[in-house]
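The complex appears here minus one protein chain, its other protein chains still in place.
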Amino acid sequence: MAKQDPIKSPTARGLAPLALQYSSSIEYDTALYPFDIAASIAHARMLGRQNIISSDDAKKIERGLTEIEKEIESGEFAWREEFEDIHLNIEVRLREKIGSAGGRLHTARSRNDQVATGMRLFVLSVCGALTEQLTALQDALLGVAESNIDVVMPGYTHLQRGQPVLLAHHLLAYFEMFERDAHRIHGTFERTSELPLGAGALAGVPYPIDRESVAEELGFDRISANSIDAVSDRDFIIDLHTSAAVLMMHISRLAEEIVLWSSEEFGFIRLPEEFATGSSIMPQKRNPDIAELARGRTGRVYGNLMATLTMMKALPLSYNRDLQEDKRPLFDTVSNLMSTLEVLTAMLPALEFDAARMEAAASEGYALATDLADSLVRKGLPFRDAHQAVADLVLYAQSQQKALGDLALDEYRRFSPLFDKDALSIDVHSSIAARDVPGGTAPVRVAEALKLARERLKGDA
Amino acid sequence: MAKQDPIKSPTARGLAPLALQYSSSIEYDTALYPFDIAASIAHARMLGRQNIISSDDAKKIERGLTEIEKEIESGEFAWREEFEDIHLNIEVRLREKIGSAGGRLHTARSRNDQVATGMRLFVLSVCGALTEQLTALQDALLGVAESNIDVVMPGYTHLQRGQPVLLAHHLLAYFEMFERDAHRIHGTFERTSELPLGAGALAGVPYPIDRESVAEELGFDRISANSIDAVSDRDFIIDLHTSAAVLMMHISRLAEEIVLWSSEEFGFIRLPEEFATGSSIMPQKRNPDIAELARGRTGRVYGNLMATLTMMKALPLSYNRDLQEDKRPLFDTVSNLMSTLEVLTAMLPALEFDAARMEAAASEGYALATDLADSLVRKGLPFRDAHQAVADLVLYAQSQQKALGDLALDEYRRFSPLFDKDALSIDVHSSIAARDVPGGTAPVRVAEALKLARERLKGDA
Amino acid sequence: MAKQDPIKSPTARGLAPLALQYSSSIEYDTALYPFDIAASIAHARMLGRQNIISSDDAKKIERGLTEIEKEIESGEFAWREEFEDIHLNIEVRLREKIGSAGGRLHTARSRNDQVATGMRLFVLSVCGALTEQLTALQDALLGVAESNIDVVMPGYTHLQRGQPVLLAHHLLAYFEMFERDAHRIHGTFERTSELPLGAGALAGVPYPIDRESVAEELGFDRISANSIDAVSDRDFIIDLHTSAAVLMMHISRLAEEIVLWSSEEFGFIRLPEEFATGSSIMPQKRNPDIAELARGRTGRVYGNLMATLTMMKALPLSYNRDLQEDKRPLFDTVSNLMSTLEVLTAMLPALEFDAARMEAAASEGYALATDLADSLVRKGLPFRDAHQAVADLVLYAQSQQKALGDLALDEYRRFSPLFDKDALSIDVHSSIAARDVPGGTAPVRVAEALKLARERLKGDA
Partner (left out) sequence: MAKQDPIKSPTARGLAPLALQYSSSIEYDTALYPFDIAASIAHARMLGRQNIISSDDAKKIERGLTEIEKEIESGEFAWREEFEDIHLNIEVRLREKIGSAGGRLHTARSRNDQVATGMRLFVLSVCGALTEQLTALQDALLGVAESNIDVVMPGYTHLQRGQPVLLAHHLLAYFEMFERDAHRIHGTFERTSELPLGAGALAGVPYPIDRESVAEELGFDRISANSIDAVSDRDFIIDLHTSAAVLMMHISRLAEEIVLWSSEEFGFIRLPEEFATGSSIMPQKRNPDIAELARGRTGRVYGNLMATLTMMKALPLSYNRDLQEDKRPLFDTVSNLMSTLEVLTAMLPALEFDAARMEAAASEGYALATDLADSLVRKGLPFRDAHQAVADLVLYAQSQQKALGDLALDEYRRFSPLFDKDALSIDVHSSIAARDVPGGTAPVRVAEALKLARERLKGDA
């Protein structure tokens, strides 16, 4: 249609080009279009239903916005820098398309509640996508645990070998972390699911609007209770950042272990070629770049949290333009996190474990000393005395350059008369089997835990 | 009793004094004593019930620990640096008091699950105390709103006066923030309420323990599902830090407003002498030090969050000594937050508002322009056209150096024929009353919101 | 030329598409091209000079790279995603253009020292640009101070009016902050100006290279002293982040004051239309969006510092792929900072100060009480006693609802016999003039300070 009279930004019209560029967000906020359009359509329908605008105008607006959405999706929409953000770009285009009816869309709302609504819809959508991808990662993790159900490895404290455990048990520790992450994301979702539209600039609007029906149409759980809070609040974005930061922290621990385990020194895993870089000259090399990058990106996710907390510090109510700076850190964290979850979900099932080497590592040294001590305790020796007896035994074995398994029973008995044949039968498998408590590494417990985890995933999915 | 044989730290005995000092936490972890003792008593009772130790030993342990708790409370307990933390100090004292039975307390547990249990009990206790203090702050806030129910003030955007609002409405925005904070603390509580005891060093323990009964006795909602996760996890501490960071951010906004409002330029509040510092020479001065300090302490609460996230980054499983560094940032944040909540709760009711000055500020200038535009929209003019008409009107008034209320009707009508006598009756009170939507600032809505807030508080309390 | 045989990434050839995408930096690292090319040319020339490659090959390489630089500048260069970063894209193109000689460019270097060299050249270039822009901002600041040399305003502590000062004196406080920023950036420059090339992958290279000549050609002050450090180190990037964080902190303080001063309550400045947004309906409005955005972006600059510190935490030597994550936070901070400096440099000279209102604010109340006390001290009264006398006087004046200037001499003398006619002549101008010490606000001192600042700027420029 004809561009009869040039439309200008109502707020930015006099800005120097440098200032317009500095304050414009159109370079990065276009990702919000589906949310902005959905919210505008719901708003227009409500205005029509409430007779605040004519039902005819409401229909025109809805049709116009639907067409604009298609223009954006097809790539033919021309974003214009002079209209500083996505919201104004869409509104201007609407007025070009449908004329004065377009000028009625902004009745009973302001940029402040409009922007807050778009951001909340975005975060709700992200919570859904993250939960889904996290479930896929948990599913992959369980698959690895199930396929390697018999693999034994050393459990570590201080990066020193402690007690033998099942690899599946170790992996289930990450399953638990991700469960908590899902719980945290769910809390974020709950707090986000609140419609700000209707708050106007800050005080509410002087029109007989029906906020509940808009909330329902857009899928919000409830409407915001206070108009000033509605336009001032960005807690929901910080909530997403904190959920993301803890999740990335968990991933950084898993990534660290993948790096360690793929070193020549550990040799626990061989990385699949599809997820390792080589060296131009040492083609056998399998560098754990993906894990390193995931670990490194933890920094950015932490940084984005700090950026947003800092931005919010000591802002007086209600809306301040500082709030525009909520977007880039959020988009960066979301894309970082989603891509990291995806690539790990693809990589985990392709890891090859060297079960023999892992079990050997679990058997070496004096890792079974606690089992020996526990056997004495079960025969009545106080815990601290049993520990002392075994400590002396270990020092003796070490002086003889023998493993505990190489000692004869009478050598054992020099340190406690309570030792008997049972002592000789202690090995990694008996040690693991003995930890038969809820949450313990005994095979029967791990099998139960895997089953339960599968059930939890189904419930989540 | 006689100190027959010197007991040494089982793990730190050979440490150089410098290294012992560097690794000791006894200087700051004694605050954990009630939690450590409660957990040990519950553990000993269970060991007795399960016949892992004799019921006689279990009773001796319980009696000994109860006495030790009294010694600590009365200040006669002598903390010893050579026993590097509170847990060992208590255990050593127990062995001094009850002899070999004391050596059985550590059966079927390790320092790793013991420490995790103590920290979780501490955080659960903190969640309770914070929630209570937050409720008290909300109660104070509601009191201020109720006592000043008729006070009108300018609502601000960009720290520019926007639309008039009720002070009570403005304060209710903070009530909403604190509601979300309570929700966040509750989520922290839920994720914390999981008993790690029984995880042993990392793999579970080889004794027929009954974890569920210990959980029940200590008030945990459930037992941890994976022993490796149980000793590696500090999410619950980060959760508390994130809850605290967002809460302090809210407080920093309130503090900023108190600073602004008590400036000579705003002049909205006069600080009570009990909560302001003066100047040695200008005794009439009322510096808002408390608000400034609260605002400044936001930094420390953010910093402690970042400290803990950094500490956890890329740690391989399971327990690493780095985790000891979870304590000081946590204690610092808790004491910062509790004292800040307390002092604000006491200060808020003592603020004196200058209602006349606040209403005057809300009336000056062209703050009612949007109300004029809305009156045209309601008469059928498209939103954007109405805005244009009023914008021209404002420019005209400004050129005449008149307020809008000083213009005659025919001056109005030069800019739109739709203006009628209604335009002349617009004032701050009609403007406020017009925002009669859920969440809006109309007195009837604010009264409802206050009532609802009172009900919510009662439900929370 | 013909693309005879398809060249593949030597390190990433087997990567799954998802993994390639995850690890690729080509999307954002192309900004490094001038630095990468300059370093490669210097390297090739040196290889030629040292007869490590033929001088003919060296010339071919130089010519090829020069052409590639033009292709990039003209926009005809086709970046290819399958070559994961800018370095490989350029090398591949070189081999397409000049054949096997291109395969000799990478002699005696590795991606590790190449990347470190490019990043250092980038940071050196940024230090230069920042210093220049900072000088421009300081110049603008001095201009404002000089044009408003007679403007008096209240100096604030606790956002309460303290003593009167010259606006120029207040602005010079920012000049000093920016001087320190320049010093910090200079320290960053010094530590960055160290050539890593020659470190190879990590251990040095087995060729008779001449590192000093490469350093000289590229403008580095010296060569790195240790090859492992050379490829592991990113301190220079953190140095830039810390310089940026402190500079943005300063800017956030200035921005805060612009926001305060342009509020109706302060009314000290009127923002130029070119640097303020209006309201669609209140065209007289001048929202301080630029200052708010600058204040808000402080968060991102802090966050990027934290991101990079976190990334580096606990990385073992030498190169780890995590280091690739140094780029995006750096680029984000640089563009944030440069644009902020630019927009402020343009905005400051356009601020309109309301001198009358500022002086009135400085005169109101009891701001001159300290001057009265100092007059008593100069007559021999101990400081603390003088303060007490004036404090009593102020309370008396307040009870009479009078300003100090409205009191008669005998009223003064009720509080101290030392008061004489001098007391009646104290006003903002005498108060300001009395602070005639180095660094004080007396006009003569401020004039000197302005002159000195101009000289310092010339020295810096």
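Labels A, B and C are assigned to the chains in the order they are written; within every chain, residues are numbered from 1.
To be clear about the criterion, a residue touches a chain if its C-beta (ideal position, glycine included) is under 8 Å from a C-beta of that chain, and two chains touch if they have at least 3 such contacts.
Bear in mind that the values here come from a model prediction, so they are computed numbers and not experimental data.
> Which is it among C:35, C:302 or C:366 that touches the chain not included here?
Touching the chain that is not displayed is residue C:302.
> Identify the residue among C:17, C:382 or C:405 that touches the chain left out of the display.
Per the contact definition at the top, the residue touching the missing chain is C:382.
> Can you tell me which of A:364, A:406 or A:420 touches the chain that was removed from the display?
Once the missing chain is taken into account, the touching residue is A:364.
> Consider the whole complex, including the chain that is not shown, and state which of A:222, A:285 or A:458 touches that chain.
Going through A:222, A:285 or A:458 one by one, A:285 is the residue touching the chain not shown.
> What residues on chain B make contact with the chain left out of this view?
10-16, 18-19, 21-23, 273-280, 287-290, 292-293, 295-300, 302-312, 320-325, 328-329, 332, 339-340, 342-343, 346-347
> So which bits of chain C touch the chain we can't see?
10, 95, 100-101, 103-107, 112, 155-159, 162-165, 169-170, 172-177, 180, 183-184, 187, 190-191, 198-209, 211-212, 223-233, 235, 238-239, 242, 245-246, 249, 252-253, 255-257, 260, 295, 298, 302, 305-306, 309-310, 312-321, 370-371, 374, 377-378, 382-385, 387, 431-432, 434-442, 445, 449, 452
> What does the interface between chain A and the hidden chain look like in terms of residue numbers?
157-161, 259-260, 262-266, 280-289, 292, 306, 309-310, 313-314, 361, 364-366, 369-370, 373, 384, 387, 390-391, 394-395, 398
Keep in mind that, in the parts below, only the chains that are shown with their structure count from here on.
> State which chains count as neighbours of chain A and simultaneously of chain C.
Correct list: B.
> Sort the chain pairs by how many C-beta pairs are in contact and tell me the top one.
A-B
> For chain A and chain C, what's the span in angstrom between their mean Cα positions?
33
> So, what's the distance in Å between the C-alpha centres of chain B and chain A?
24
> Using the touch definition from the top, which residues of chain C touch two or more other chains?
Chain C, residues with two or more chain partners: 280, 287-289, 292, 306, 309-310.
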